[in-house]
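One structure is given below, encoded as structure tokens.
What you see is the complex with one protein chain gone and the rest in place.
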Amino acid sequence: MLPVLNNADSLAYFWPEMILTAGAMGVFLFDLAVAKSPRRILWLTVASLGVLAAAALATSHVAGLSPTPIGLFNGLLVLDPWAVFFKYLSWAVTALAILIAGPSLEVASERMGEYCALLLAVAVGMSLMASSTDMLMMVIGVELVSMVSYALAGFKKHDRKSSEAALKYVVYGGVASGMMLFGMSYLYGLLGTTNLVGTAARMNAQAAMLAQAGVAASVAGAGRVAMVVAVVLVLSGVGYKIASVPWHMWCPDVYEGAPTPFTAFLSVGPKAAGFALAVRILYGAMSVSGGADLATAVADVPWPQVVGVIAGLTMTVGNFAALNQTNLKRMLAYSSIAHAGYILMGVAAASETGSQSVALYLVVYLFMNLGAFLVVGIVGRLSGSESIFEYRGLSARAPFAAVAFAVFLFSLTGLPPLAGFVGKFHLFKALVDRGGSWQITLAIVGLLNSAVSLYYYARIVKAMFLDKPHTEERIAVPASYNLLLGALVGLVLVFGVYFDGLRQLAGSSVVLFGHS
Amino acid sequence: MSQLAPGLPHFLVVGAVLFALGTYTVVTRTNAVGILMGVELILNAANVNFVAFDRFNPSPHLSGQVFSLFVIVLAAAEAAVALAIVLAVYLNTKTIDVTEADTLRE
Amino acid sequence: MDLLCHVRDFVLAAAEGAGEAAKHGEGAAREAALGVQAFKRVGYLWLIPFFPMVGAIVNAVVGARLQKRFGKSVVTNLAIGAMAAAFVTAAVAFVDLVGQPEHERLLVNHLWNMFTAGDVQANLTFALDPLSMMMVLIITFIGALIHVYSVGYMAEDPDTWRFFAYLNLFVFSMLLLVMGDNFVLMFFGWEGVGLCSYLLIGFWYKDIDKAKAAVKAFVTNRIGDFGFVLGLFLLFWALGGQWEKRSVIPPHESRWALADPAHLYEARAEAGTTYVADPTLSPQTPPATYAEVEKLATPEGWRPGASIATRDGGKVRVGPTLSFRELRDQIAVESTGVKNRLTGLTFFGMPLLALVGILLFVGATAKSAQIPLYVWLPDAMAGPTPVSALIHAATMVTAGVYMVARLNFLFALSTTAMTVIACTGAATALFAASIGFVQNDIKKVLAYSTVSQLGFMFIGVGVGAYWAGTYHLLTHAFFKACLFLGSGSVILGCHHEQDMRKMGGLKKYMPLTEKTYLYACIAISGFPLANGFFSKDEILWKAFDAGNNLADPALGKVIWLVGWVTALGTAFYMWRSYYLTFTGEYRGGHGAHESGDAHGHHGGLPHESPRSMTWVLAALAVGCFLTIFLGLWGPAGVEPVLERWLEPVLAPSHALVAARGAHEGPLAEWLLMAASVAVAFGGWAAARALYKDAKSTVPATLAAKYPRLHRWVLDKYYVDEAYRKTVLAAIWAGAKACDLFDRVVVDGAVNAAAAVGRFVCDVDGAIDKYLVDGAVNFVADGALGFGRALRRVQTGRLEHYLYAAVAGALAVVLLTFLVQ
Partner (left out) sequence: MKTVAGYATVIVMTAALFAELTMLVPGLHWGPSEGPLLTVGDAVFYLLASVAMVSAVLVAFSKSILYSAIALLGALLGAGGLYVLLRADFVAVTQLLIYIGGVLVLILFAVMLTSRIGQASATNPATSVVAGLVLLAALGAVLGFAAAEAPWKGAAHPLELEATAERIGDLFLGHYLVAFEVISLLLLATLVGAVVVARKEIKE
């Protein structure tokens, strides 16, 4: 039996979240203190980053306290390597989103305080999503991320697009969480508890009990309908977070309308947390462990195949819809849908290698996608347009940004020797490892999709390097931005050739509580 | 002769009907506030289920009721944010008809 | 008559001596070679590709700014400096390598492990053995010269920095290709040179034809790469590889580690110093599976009775690998059983090795422009001439030859693969040479000549004469670079005129260019004592003598005949180009055309090129001369220097190839040599008679007499068109046929006639319209259309999104039951 701590003992393992919560409130108050300062953006950024750094330190301390998974707060939360991994990822993406907000100027300076404080609160939400084993905590985590995100999407006050995006986001999010809650109510009805640890064993026991009692097959069939409906509805909530087909449609609109720094955040942070949650539900709860593979589903429901079909659809829709886009933010939105599809391949692999490849890809994706949005943000701000037209001849107008953008785009395509290749390679490897016919089919679909994606990524690169600019005027990218871009490019390049450490980190994180 | 005494399935039917009607509301209404009402219906459907399951649970520990209380709180928070955003949209575009809010498309 | 007998006796005596000497050398080499490859660890090899990489990065990032601020010389000096540094480092490595005992000539520089996934272990490791050393010297030396040449050639181009950045990047990729010690690095380089080739062909991308040529090169190479990768996967599988073990063993305790626990980490880091041997391997048992090792390993270490193949106590590690050295060791050391296993394995009934060889060769046909994927190379002449010289003559296109020679131990095991290679090479050589007869564009002549010469190289490596093929690669690099650069000089001198009909008499205006071109012509035509003579003759002789190395011994004779005829053709078209260009009267206009081009001094008489260009030409001509001594002199009893130099690399295949040879007497070798000399002079004489000073009217008469044939050859046998008509028309006709069927069913027989008419028109129109990129457009339009349809789904209407979400969820529920 796994150790479960009570409230008081759990606090020692809850430092990161406590620090962030206190930090969020602290930054909010600090905002009042520096309201008059002309350098308030700098101060707020530094303060928020400090809070995140403290949280990261606390995370490493907490992770060191217990190398094996333990349950916290009477089993509502859990601390296992999987959760720790995504906590680090959340802090990192939050830090980057705060870092790029200031120079982007899309967040008005008097709103910077709220922006930082709210993002810190979202970070807590993402951490909860990654570490909850109780449906109640899952909902609260998802909603904490969502609620704040709605507001942040509409952060640009007098911008029609921004408020429209927020409206779409809030209504869609509301419906999605409603579906998830309804599904959870059914799961509660089937399980008798809201805690998902040991779900699989419990469900199987119930099935055995029913069989023993000689319940007719039709009833067992209806039980499966109820279970499938329940899990699919729960996954709708998660699928909306990771923007997978058919719950992806909010994504392009919201990404386009929201302030770019927040879009960048949205495309990585909540998505990563969503994947953490999806893996936890599908393979922590809805499957029975069988050796190294996590594939034997409860009641013989073929989750891996279903996720595989969704993955294939998601990447196809994302890539093909991106082909004709001329607004780069929107194109990147579709591209991020496609990437959700790729990552779902790792989930569909239904193995330890699969989960590992998901974790690994998300790290790589963090750098390259944030980098891409960073360039779009800065070019959008300095030239006032997100159209591909503005990117013609960018290599002459802002050479470094153009080169960096090209690197990110090629990495997103998955060309060696960039980090994106490494990530994709592992996803495909995880699938091919499993070796079934539909896994191979999915891998081929994925490969074809990668080829398609090259088309629209390369179109931008071509525009940047081969087309004539419509104006010779240089785009003066701030040094801070160049520094950040350089760092991200460096990471993308370094991880492209030297990533064994990353691989081992992702590998060691594949330890899920309650699943042994 | 069967009894008419309501059991668990009766409550679940009510929940299912509320959910289906809520869904119908959100997919057909064009008034943003109307859509939000549909969301409230969906959340209520989940709540009815939770409370009913909790009541009929052979080993009652009230977790369903607690869950439903949290859902109510979440619904309230959701409504607050949503209506704030609706107001913001209204201030920007002078309408809250979602069929007219399609600047972002394709 | 008496005299003739005397000569014959002398020749026979000399040849016998040579044969004995050669046999003696062979025997000694064979005994010594087939152990584990010993090597020396060094730490500086990475510098060789590093310099060009730095040059490329600096020029790419700040080149434009540097050029603006300080002028072009900074940019060019930087690139040339990088090349010079690379060359000097390569020379140091060469000295180091020479200092090693003959069979320990392998320098290895391990940097780090790039990734390990299951059995796939790819290290960033550079290695230099005699073969790659030769390649590196060619690349850096000729590369450096061509950089210098480019300074003059590109003097008027505003984007100099970009050009030099690409060139440096190319050299970097090429070095990666030849220096990498494993397939992964080779493939990185393989792709990298393809990319650079694409960039450089399309350097003047504003010209749509050039951009199209670039795309064509890229697409054709992708097809080849597909074959290459497939072959690689198959080989890996055959060696027992898996992507990752599905058992519960953690990765760091995989089979390698278990094989030698003491060297757990060392083994991973250095790509194999621990070895297990397994004499029990057969086609049915995969090498060294985890269970096997565990079962056989004793607590003390190695299982008793296992024969551990050793030389100096080294053990051979058996199993899937990507490293060339490990692969060589496994195959070369008989007791590992791997050779036995590989030759026995079949894949769907086909011998696996043949399949692997052919698939890898498919990659080579694209990169090295062989039938059927040669079509891109002539078009690639759209790029700047230095590029043609460096990439499309001297280095990149030889990558396929290099790859076959590098994997000689693998190819030698399958006579099927060897036959395919040799026959393809022969066919390509003849085919391309015949097109070269009638081309009027000087660069096109050289392009087809290159294709033809590459064919020769493949004949060489195909019949097992790896050293001869490699030697031809070396000599060709020099004389073809010299010819290309000479043509570049001519083109520049004639104000960007490429048509030989508008040249003539350039001897007077461009003396130095003429001299070097003349010497290169002598070399390529195979005049006695020129370097081309030795290399080509050795290839032809080995083809004639191939015996059972090919599927049928008679095939060797046929290939020899084809090669012989091709040699005649080679001499003819090369001399034709020489006479057309340099003799007679200048036929170009005198200051006739005033173009708006950036070329400042347009018009006027031809002029000699700047010194930076002519000196490079001279250097290459000298190089042509010096390389003679590397191949001197097989028949006279001296073992050629290069053959001896390459011996350690080729040793694993040597015995096998030699054993299968036909071993014709030395007389035959002399006779064949005489025949080669005869065709060299014959071709020259014919060209001289027909084209010298443009006096003869015979060519025009012939062309007029056989207009169709002339046209046919001039238009390259319509291969491009045939590709379009067959491949593309098939796709199109298929689509149309479906359409037609639909119409027939729907509209009934009445409309059938009209439909057929429309169908014909459509096909006709389609062939016209979709000539080059038809298939590409077809697919692309489809994709874009699909994309547009998907976009339309995204209506911007919230209620539609919500509907999709809920209905989608229901669909997923349904899907769950459908999947079951």
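Here the chain labels run A, B and C in written order, and each chain numbers its own residues starting at 1.
Just so we're on the same page, contacts are C-beta pairs under 8 Å (C-beta built on N, C-alpha and C of every residue); 3 or more make two chains touch, one makes a residue touch a chain.
Note that this is a predicted model, so its numbers are computed, not measured.
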| item | value |
| --- | --- |
| Left-out chain, listing which of the shown chains it touches | A, B, C |
| Touching residue (missing chain; options A:19, A:77 or A:464) | A:77 |
| Of A:41, A:148 or A:321, the one touching the omitted chain in the full complex | A:148 |
| Full-complex contact with the absent chain, from A:30, A:186, A:391 or A:481 | A:186 |
| On chain C, residues whose C-beta touches the chain left out of the figure | 799, 803, 806-807, 810, 813 |
| Residues of chain B (touch criterion as defined above) contacting the omitted chain | 1-25, 27-31, 33-34, 36-38, 40-41, 44, 47-48, 51-58, 60, 62-63, 65-66, 68-70, 72-77, 79-81, 83-88, 90, 96-97, 99 |
| Positions on chain A where the hidden chain makes contact | 7, 10, 14, 21, 24-25, 28, 72-74, 76-77, 110-111, 114, 117-118, 121-122, 124-125, 128, 134, 136-137, 140, 143-144, 147-148, 150-152, 154-155, 157-158, 166, 186, 189-192, 206, 210, 215, 218-220, 222-223, 225-227, 229 |
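Just so we're on the same page, only the chains that are shown with their structure count from here on.
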| item | value |
| --- | --- |
| Pair exhibiting more inter-chain C-beta contacts, B-C or A-C | A-C |
| Whole-Å gap separating chain A and chain B, where each centre is the average of the chain's CA atoms | 26 |
| Distance from the mean Cα position of chain C to that of chain B, given in whole angstrom | 67 |
| Whole-Å gap between the CA centroids of chain A and chain C | 44 |
| Contacts with two or more other chains, residues of chain A listed in rising order | 167-168, 171, 175, 179, 252-253 |
| Per-residue multi-chain contacts in chain C, two or more chains | 791, 794, 796, 798, 802, 806 |
| Residues of chain B defined as touching chain C within the complex | 23, 26-30, 35, 98-99, 101-106 |
| Complex interface listing, chain B residues touching chain A | 12, 15, 19, 22-23, 26, 32, 35-36, 38-39, 42-43, 45-47, 49-50, 53, 57-59, 63-64, 66-67, 70-71, 74, 77-78, 81-82, 84-86, 88-89, 91-93, 98, 101, 103-105 |
| Contact footprint of chain B on chain A as seen in their complex | 135-136, 139-140, 143, 147, 150-151, 154, 157-161, 163-168, 170-171, 174-175, 177-179, 181-182, 184-186, 188-189, 192-194, 252-253, 256-257 |
